[in-house]
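Can you keep this structure in mind? I'll have questions shortly.
Missing here: one protein chain of the complex. Every other protein chain is in place.
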Amino acid sequence: MVAAQAKRIGLVYQPRKPEAVELAAALSQRIRAAGIETWTESAWEEAAVSASLPGTDLVLTFGGDGTIIRTLRLAPPLGVAVAGVNFGKLGFLAEVEADEVAAALPRLLAADYWCEERTLLAITHRRAGAVVGEYLAVNEALISRGRANRVVRLQLWIHGEYVTTYAADGLILATPTGSTGSNLANLGPVLPPDMRALIVSPVLPFVSFPNPLIVPEGAPLRVRAVFDHEAVLAIDGQRTIALQNEDVVEATIAPYPCLLARLRGRHYFYRVLVPGLQRAPLLPSTPEGG
Amino acid sequence: MVAAQAKRIGLVYQPRKPEAVELAAALSQRIRAAGIETWTESAWEEAAVSASLPGTDLVLTFGGDGTIIRTLRLAPPLGVAVAGVNFGKLGFLAEVEADEVAAALPRLLAADYWCEERTLLAITHRRAGAVVGEYLAVNEALISRGRANRVVRLQLWIHGEYVTTYAADGLILATPTGSTGSNLANLGPVLPPDMRALIVSPVLPFVSFPNPLIVPEGAPLRVRAVFDHEAVLAIDGQRTIALQNEDVVEATIAPYPCLLARLRGRHYFYRVLVPGLQRAPLLPSTPEGG
Amino acid sequence: MVAAQAKRIGLVYQPRKPEAVELAAALSQRIRAAGIETWTESAWEEAAVSASLPGTDLVLTFGGDGTIIRTLRLAPPLGVAVAGVNFGKLGFLAEVEADEVAAALPRLLAADYWCEERTLLAITHRRAGAVVGEYLAVNEALISRGRANRVVRLQLWIHGEYVTTYAADGLILATPTGSTGSNLANLGPVLPPDMRALIVSPVLPFVSFPNPLIVPEGAPLRVRAVFDHEAVLAIDGQRTIALQNEDVVEATIAPYPCLLARLRGRHYFYRVLVPGLQRAPLLPSTPEGG
Partner (left out) sequence: MVAAQAKRIGLVYQPRKPEAVELAAALSQRIRAAGIETWTESAWEEAAVSASLPGTDLVLTFGGDGTIIRTLRLAPPLGVAVAGVNFGKLGFLAEVEADEVAAALPRLLAADYWCEERTLLAITHRRAGAVVGEYLAVNEALISRGRANRVVRLQLWIHGEYVTTYAADGLILATPTGSTGSNLANLGPVLPPDMRALIVSPVLPFVSFPNPLIVPEGAPLRVRAVFDHEAVLAIDGQRTIALQNEDVVEATIAPYPCLLARLRGRHYFYRVLVPGLQRAPLLPSTPEGG
């Protein structure tokens, strides 16, 4: 990779973490001192982040996986890479810990990194044929019951072919990145993040086909929700959209991947997979509070 | 069993099924003609049903499993037996199909049946120590996320011993009757309905202990919910109660079982289990609507 | 519990662990010095252990879970309690670590312990109606394929009622003690060790009913194996018996439990469950050998 000095760097922070806000401000000063333009925004101000993105070489995020994911839903259409500075429980997305970023900054500013391309999910929400919403998902879209514990009927078509109807709590449509999220808890398979495939995995399937399906690129998904209580479409656990009966959710692999700026070596995925999952403690030693 | 002529029969119907309402009315006339007192109520009028129950020998329900379950949450404290006349998809609770009940009526009126005792779940909902709700569940209590797709932390104690903390979509506390409901879809174990034990089964456990637990009589359960979005307590999928952060749900086997009047032979459970589940079609041949 | 001085103590050791052999010998001398009769045998000499058991007050085992389990299959019919001195990876059966047993000896000799009763599985192997073998199992009986990867058809009756036919790799019939063994790996439920119930859990069920069944006391199990290659009956992973086509395996709860001498407090099970399972490392940090 040819190193090319960055000209414009974005800094996106989790607004509820004071140490993240402070570190973003301190790094911004340091980057400007190096003659590089910067902009700084809260991860929750999606419109402001989107407005600042054009012309940006790299976005640094300061927070946990949630902050990276919010940014990754905005940056891909513009081809802007993202590097996560980690303040949360270490996930698979962040690249440096908060206390390592100062040392890593020269490489980041010199573009001395490689870009990992991760498959994104493009969602279209339709009602009576008309598009009523479009979303990108980094981890997954969940089509599920709302508050009441009532099954939803979810009819599935792949590549135009009717597959089955689930009577279930919900249906996870996950990216490879999301394969280590809800899908993992649902006993689903783990895919390397750059694989061009999606996972369809039913949650609590009642006498329905229970195994997850792996769907390759070029085979669009269509899910129609039939229910008499309440159903929702949830994007990355961050947005919750109310569905109406007979609404349709279409899903495909997005035409552009998200780009993660990586300082580590390539082919790291299988090496860090099990230790990374194991780091999450199976059990807190004492109940919090009690 | 000594047959003893019934003196007072209740008829409880699903109000949205006209054929159930009509059949209840017709049978009520026929029973009165035999000199037996009757009362008739909608399953949705729980207060009215409760007021009519004292002194009742047998309640006939006209609807699907939901109608039986509503009645079974009211009748057990009074020791009143219930016989389900089935209008829905055949489950494991109903005793006769709608078109068979006329023929079966003489045996039902003569109390020529045996009473199956099914284990019930008694739930106490506490907030800061104070009781804010008490419920009986025929199938299960689910403590879970609300609409947003966010994990809830659920701390579990059994018999006063701290067991673990789940980071999960929810936790199912099921009776043996409920073992063929949500618990079955969650890959949980099937228990015979009269077994004096409960099932604890996590839904989408994130790096938490995933296996269901079987808890015998005399070992009360305590679950404390910690969350930053929304969590609910759902009783038999019919009642949804909003939880506040740090609310506690206590669960034990109820002191009285529910009583199902049975005309069939005893020890039927293992015989009908797999055919009964199989009758639910794995797949509708065509999507409804499309 | 009234403490009553022991008169006869057995010491059973894993013959391949020199430190277990040595500790058994050293403790035997110390117990004899206290005027108490002892006998010492290898766990692999089952006939010799059985011959020595009558009149024994307590057996100490020196080894891992395998050594305790071998002893527990012999001692229960005589009502002799067993205390495991642990040299292996700590499981749920052993009571003291090897380096703690010297300090614990006075309480053990004074019978200052309580006896935990654990449910045992009694197996009868029949061929054309005739009994060809009888076994006790502490953890589980597995009826499964042999070396070739071919499904076996396993017909199941409970309490004389035909339940289903599995086309599967095998069928686990587990005790509550065995619920944390193969059954756990098969996603099965965990039962407290004194519960009077058995678990039936299919391994790799091909389009068969997949959920485990919990079967209470008084409901005998009958499994008939139909196969065209090879099938085996394995008892606690320690004995492997070749089956012939159409052989029948009957299983019930044994009339006597096994008795574990416990120094710890009662009601410990739910407290140690998750930490005990977690102690087993999910992942060795480096492959052994490579």
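For clarity, chains are labelled A, B and C in written order, and residue numbers in each chain start from 1.
In this section, contacts are C-beta pairs under 8 Å (C-beta built on N, C-alpha and C of every residue); 3 or more make two chains touch, one makes a residue touch a chain.
Note that the structure is a prediction, hence the values are computed from the model and not measured.
Chemist: Decide which residue listed in C:V132, C:L204 or C:V272 touches the omitted chain of the complex.
Modeler: Touching the chain that is not displayed is residue C:L204.
Chemist: In the complete assembly, which of A:Q14, A:S28 or A:T164 touches the absent chain?
Modeler: A:T164
Chemist: For the full complex, which residue in C:P77, C:G146 or C:P220 touches the chain that was left out?
Modeler: Within the whole complex, the residue contacting the unshown chain is C:G146.
Chemist: What residues on chain A make contact with the chain left out of this view?
Modeler: Touch with the absent chain occurs at residues 158-164, 184, 187-192, 195, 197, 199, 209-216, 219, 267-268, 270-271, 273-274, 277.
Chemist: Where does chain C touch the missing chain, residue by residue?
Modeler: That gives, for chain C, the contact residues 142, 144, 146-150, 153, 155, 162, 164-165, 168-169, 182, 184-186, 203-209, 224, 226, 230, 232, 234, 237, 240, 246, 277, 280-284, 286-290.
The rule we apply is simple: only the chains that are shown with their structure count from here on.
Chemist: Would you mind reporting the rotation angle for the C-alpha fit of chain B onto chain C, rounded to the nearest 5 degrees?
Modeler: The rotation relating chain B to chain C comes to 180 degrees.
Chemist: Hey, how far is the Cα centre of chain A from the one of chain B, in Å?
Modeler: Between these chains, centre-to-centre, one finds 39 Å.
Chemist: List, in ascending order, every residue of chain C touching at least 2 other chains.
Modeler: Only 274 qualify.
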